[in-house]
Structures are given as structure tokens and as C-alpha cells.
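Before anything else, here's the structure in question.
One protein chain omitted, others in place.
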Amino acid sequence: MFEISHETLVAFAKSWGLFYLMGFFLCVVAYAFWPSNRKRFDRAKTSILDREDKPWK
Amino acid sequence: MPELFHRKLERSAIGFVLAIIAAASVGGIVEIAPLFTIDETVEEAPDMRVYTPLELAGRNIYVREGCYACHSQMIRTLRDEVERYGPYSLAVESQFDRPMLWGSKRTGPDLARVGGKYSDFWHVAHLINPRDVVPESNMPAYAFLARTELRTSDLGQHLAAQQALGVPYTDEMIANAPRDAYGQAFPDSEAASGVTERYGEATSVSAFDGVATRLTEMDALVAYLQVLGRLTDAAFRDTAATEQAPDAED
Partner (left out) sequence: MIRQLTSSERQFAAAILLLAAGVGLAMAATGRHDPLGVHGVIVLLFSGTLLYPVLTGFYEPEPKEDREASYYDDPIKVGIVLTMAWAVFGMFMGVWVAAQLAWPDLAFDAAWSTFGRLRPTHTSGVIFGFGGNALIATSFHVVQRTSRARLAGQFSPWFVLFGFNLFCVLAVSGYLLGVTQSKEYAEAEWYADIWLVIVWVTYFVLFLRTIARRREPHIYVANWYFMAFIVVVAILHIVNNLAVPVSWGHAKSYTIWPGVQDAMVQWWYGHNAVAFFLTAGFLGMLYYYLPVRAQRPIFSYRLSILSFWGITFFYMWAGSHHLHYTALPHWVQTLGMTFSVMLLVPSWASAGNALLTLNGAWHRVRDDATLRFMMAAAVFYGLSTFEGSFMAIRPVNALSHYTDWTVGHVHAGALGWVALITFGSLYTLVPTLWNRERMYSARLVEVHFWLAIAGTLIYVFAMWNSGIIQGLMWRTYTEDGALAYSFVDSLVAMYPYYIARAFGGFLFLIGAVVCCYNIWMTVRSVPLAKRRERDVPAAVAVPGE
């Protein structure tokens, strides 16, 4: 059994939490602005307005 | 469900779910994980006792009636709160509280230190019809508590459940729970001495509802209200200076 002290946990939460946040943010921005994703976003955006009311099957 | 993991589309849907969990759980983990070791930082209160069976039954009535919806039990570190209600609440004071009843709204006043502030008689009159005592009050009337017999037969089970969760009830306390509940509300009975033996001399033994013939829910609730803030005197010993409300005009 190893002991985790309160200070260690707090320090971990305070430092790595921030890095996690920044890393996560960068990934999301990359995904949103990735050039090849543009086409599928535009499709998704407009496809819900189709008057179609049947499953594709 | 194994077929779920085969097709590419399904994999992307599951990957998406995992991303949601990754994003959402980390805040909780980072904030809450340190609280598992918080006992290292919580104040010491070696004098603190557990709730007696009668007080616990009263607390469960407080829970059952949803009193937390209008009364907080958490005095903040602000100067006006400390002057109005008493020393601010310490984490250690609710160490045995399941659930905690800190509350979020004060339609009525804070009750963290209401114990001993009023007489048993006042509490009974106030609970039966609050407007008899405080004409402006909008609190509901709890007259039915004085009419309802307290269920004591299962108090041992309640204490045992608490013991299983780590509250320091002894086996002797569990075995004597219904008897102690009775004894605490009947000062003249034989059972009364057992209560102070097991829970300490300072435990208040009294005919809380003023009627020494039957044990009612009123007895239990008043016993609980009278012990609020008095399980330990830690808050009166080592609290720091209060904080000024930032824009108080004085």
C-alpha cells in the first residue's frame, strides 16, 4: 500500500488539471477547424432541413 | 452486444462517448479526489460525541420533513453571520452527518447553533403552531408530530447501518438503542441513567414534549434541535477571525 497525502493530491489536481484543460482545448479546436472536416459539418448543418421523413433503409 | 464494437460507425459513436466521459469526469475527480484525504486537514474534535438514538430519530424526522428546504445548518465565515448565529461552522462538526444538512436557502434562520437557544417548551409550542410564538412566521405547523408515536423498534438497525459506515457507535449502544431513546425522554425512568452512561454526562435528558407518558416524534425532533451545535465545542475554541462582507456599509 502506498500512501497518497492530501497535499500530493491537491498539488496534482492544481497542476495537471490545468494541463489537461489546455490539452483538451487544443484537441477540440483542432477538430473543429481541421480542413477536411468542413465538408461533413456543412452536410450535417443542412441535412436536418431536408423534408425527407423516412429512415434510409 | 459484441456486434456493437465491430462496425466503424459504432466504434466512432463509442469513442465519442468515451470522450464525453473523459471531459466530464476529470473535473469531478480533480475536485473531489482530494476530499477523500480531507480528514488529514479537518480539525480535531476529540470531545465530539455521536447522536443519541433519540436525536438520530429526530434528525431523521428533520430529513423526512424536508426542513433543509428553508433552514441552513452552515454558518459562513462572514462577520454578520457569526454575530447573528454564533461561531462559523467547522467541517468536523458535520463529520457524522449523513446526509449533511448544510442547506441552500434561508426562508427561516440558520439552525447550526440553535441547540440550547430556546427552551424545550418554546420549541414544542413553536412546532405545533409557529404563529402562536412568532406571529409573522410563515413556517408550516407541525402539530402532527406531537400526535405521532415515535417508532423505536428499528433504531438498533439505524445505528448499525451508521456503524457500518464508520460512525463510532458501540455494539452496546446498538443493543440498547430503543431503551436509550425511551430513557432520554423519560428522566424519571430507570432507562434514563443508561443514556448518560453511554453518551456522556452532558447529554440532555428531558421530557422534551412536556408529556411524560408517551414517546412522540415531537420528543425526538426537539431532542435533535436542542443538540444542534453542541456535539463538540471545537467551534468555540479555535476559529479564526471572520471575514468582512466585502461591501458591508458600516
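A and B are the chain letters, set down in written order, and residue numbers restart from 1 in every chain.
Here is the rule we use: a contact is a pair of C-beta atoms (placed from the backbone, for glycine too) under 8 Å apart; a residue touches a chain by one contact, two chains touch by 3 or more.
Everything quoted here is computed from the prediction, not taken from an experiment.
Enquirer: Which chains here would be touched by the one that got left out?
Expert: Answer for the hidden chain's contacts among shown chains: A, B.
Enquirer: So one chain is hidden, and I want to know which residue out of B:D154, B:D171 or B:D233 touches that hidden chain in the complete assembly.
Expert: Residue touching the chain left out of view: B:D154.
Enquirer: Looking at the full complex, which residue from B:A91, B:A125 or B:A212 touches the chain that isn't shown here?
Expert: Answer from the full complex: B:A91 touches the omitted chain.
Enquirer: State which residues belonging to chain A touch the missing partner chain.
Expert: So the residues of chain A touching the missing chain come out as 10, 14, 21, 24-25, 28-29, 31-33, 36, 39-57.
Enquirer: For the chain that got dropped from the picture, name the residues of chain B it touches.
Expert: 1, 4, 7-10, 12-14, 16-17, 20-21, 23-28, 30-32, 34-36, 38, 41-42, 60, 62-70, 72, 74, 76-78, 80-81, 83-84, 88-110, 130-131, 134, 136-144, 154, 157-158, 161-162, 164-167, 243, 245-250
Going forward, only the chains that are shown with their structure count from here on.
Enquirer: Could you grab the centroid distance between chain A and chain B? Build each centroid from C-alpha atoms only and quote it in angstrom.
Expert: About 41 Å separates the centre of chain A from that of chain B.
Enquirer: In their shared complex, at which residues does chain B touch chain A?
Expert: 23, 26-27, 30-31, 33-34, 36-38, 40-41
Enquirer: Which residues, counting only chain A, touch chain B once they are in their complex?
Expert: Touching chain B from chain A are residues 4-6, 9-10, 13, 16-17, 20, 24.
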